[in-house]
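Note that one protein chain of the assembly has been removed; the remaining protein chains are unaltered in position.
Moving on, here comes chain A:
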Amino acid sequence: MTARPHVAEAAVSGVGVTLPPAGLAPGAAWFDHRSQLGPRGYKYLPEACQYLLAAARAAVAGSDGLLERCPEERRGAVVGTNSAVAELHSVIDRTTRTEGADFVSPMTAPFFSVNLVGARLSTEHLLKGFNLTVTSPRVAGVEALHLAAHEVAGGRADAVLAGATEAPDPYAADALPETGAALLVLRPRASAAPGTTLLRSCLLFLPPRALTTAAGRERAQRTVVSALDAVTAGLAGADGTDVRLVTDGSPVARVVSDAVRGRRGPDVPPGADVPRAGSLEAVALLADGVSSGRGRARLVVTAAREGNVAIAMTTTEPLPGPPRQTG
């Protein structure tokens, strides 16, 4: 278990989301790549890649020209996903079994590599500094934000597009498939104007086997509380923070949920017991916090049965200096 949490911090200069309308029936069409992206050139992209590009355009458009002002080699991308190409893998597998490998679509085959989804984002926005894709179960989206914030804070980039994209996972079983994308444009805090929304984040790993004993669960809760305190350090209006749990009913999630509600109060709504087959929800909640938070800090805590935990907060409150980098 992580004893001393590493907190990353960056300023948020743009937000873009591409999400289906609420209440849409499962499987119903909701996204038209031609009207959202262009008449030609997007047909063969996996749908998660189309969502990502649409979200990126909105995020960049709302970032007041930040990206254009940054040299191309000072721009980066970090994308989190669990199921961006799961459907494509299923199609390739089915085609290979039933018709033969010669009949796999040459236009879509390169996307068997999930990195190609984020690569297309870099191609479209000339993000030549670095491009990273992360796939940790359920936390990949916040992990992408965390890694991006770490890189801009470390001086490796002046602007990074980071977030999550997902397409329905055909192997989701009893989990809830996710679809859509949510992205933030991150920049170094020092380069942002006062009042700019700040993002703070922290990643933890709680080994599930360590939670089988009372002592292990207690230690894990202390670790989570320590990370929560580090992320929210200096937040004057902590009591008014909008706290959201994205959990899955697992032992890891229960420990995290107990720690969060123990620290932030019993009014924190419990997370859903139905796990999500993706990493989008937490990033979408953070993006919504930036877009509609009206100054209220939003704290999102994600926990997955595999042991991955991600904590992130957005706030417009002028926090004291960047948290000490201990990781």
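Definition applied: a contact is a pair of C-beta atoms (placed from the backbone, for glycine too) under 8 Å apart; a residue touches a chain by one contact, two chains touch by 3 or more; residues count from 1.
Quick note on the criterion: contacts and distances are computed from a predicted model.
J.: According to its UniProt entry, is the unseen chain "Cbb3-type cytochrome c oxidase subunit", "Polyketide-8 synthase acyl carrier protein", "ABC transporter permease" or "Protoheme IX farnesyltransferase"?
T.: This omitted chain is identified in its UniProt record as "Polyketide-8 synthase acyl carrier protein".
J.: Touching the absent chain: which residues on chain A qualify?
T.: Those residues of chain A that touch the unshown chain are 40-41, 43-44, 98-99, 102-107.
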